[in-house]
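With one protein chain withheld, the remaining protein chains of the complex are depicted in position.
Right after this comes subunit A.
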Amino acid sequence: MMQQEITRRSALKRIFAAIAATGAGSFITFDDLLAADANPRKAINVLWLHGSSCTGCTCSLLDIEKVPVVDILTRFAHMVFHHDLSLATGDQVTETIDKLLESEEPFVLVVEGSIPVRMPHTCMVAHRTMDSWMQRILPKAQACIAAGTCAAFGGVTQMEGMDTGSMGLLQYSYYRGITTPIITLPGCPMKPEHFVYSVLHYSTHGAPPPLDRYGRPRRFFGRTVHDRCVKYADFQENYFSRKIGEDGCLLRLGCQGMVTRSDCMITGYNNNTNVCLRAGHPCIGCSGENFPRRVMFHTYDDTRDIIPRRV
């Protein structure tokens, strides 16, 4: 039995290596990863911190059904610290982080929320700014997962009109000259499958899945919402909905599916229970680089458009 497992494991490893070599890594499925990781030698250490966030991505993580949460905690990820799950509180938290950094144990850093830089004192942990924590922790991480749109691109914390100078992790690492690889998982909230897949991929291969230029796994963010939309046929026939509740493409009601990349229309949200467009509401572009825009939902004859303002 043991022998068999090891053989299967090493066989899978060879297959993965071959797939990766041909540049087709984004085809590795979730189930491949789960099988490969069925008997991991060591769960990957995960340190999960909150910048300026709303905790929505954590709530979303707990919704996963593809892998039971208890399996994530006991088999695939060693959650060294998580603000909403850890029993550790107060000084125990700072001691844990200090110990992790001193121990030289490898770890993946997960950041939920953005990092305020112009007004760093607007996000504090243990009387220190999140900016100073990040300057200390981020360089030591093997990789960093930016969970959700705020951590990836700034999201609502970087909307036009904000004073805090908050940055998503890509921009932040560039600004601070830190070269730790960043995997961005935009989505407001992040989809839990994207996260668990990325963690499993990292623990199986020691590297992130194939990414696009914004650090997004190509497997999930290769196409726009519009490309796979249930209303795409209506769009092609110029059949537009004039008001909510009517049939037809929702473009004229403000839909941002064309400028938003994610696999929403394939895997939906909440274990594929539903997603915005299937519920009859235009896509508001929540996983996009320019979320949120000043206009997100409008009437048919509204001439204001949804073209990106900040690129």
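Basically, a residue touches a chain if its C-beta (ideal position, glycine included) is under 8 Å from a C-beta of that chain, and two chains touch if they have at least 3 such contacts; residues count from 1.
The working rule: contacts and distances are computed from a predicted model.
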| item | value |
| --- | --- |
| Listed names "Molybdopterin synthase sulfur carrier subunit", "Multiple sugar transport system permease protein", "Ni,Fe-hydrogenase I large subunit" or "Gliding motility protein", with the criterion being the UniProt name of the chain not displayed | "Ni,Fe-hydrogenase I large subunit" |
| Residue among A:34, A:156 or A:258 touching the omitted chain | A:156 |
| Touch criterion as defined above, residue of A:52, A:224 or A:290 at the omitted chain | A:52 |
| Where the unshown chain meets subunit A, residue by residue | 45, 50, 52-60, 62-65, 68-70, 73-75, 78-93, 96, 99-100, 103, 105, 119-127, 155-157, 159-164, 166, 188-189, 243-245, 268-271, 273-276, 278-281, 284, 286, 292-299, 304 |
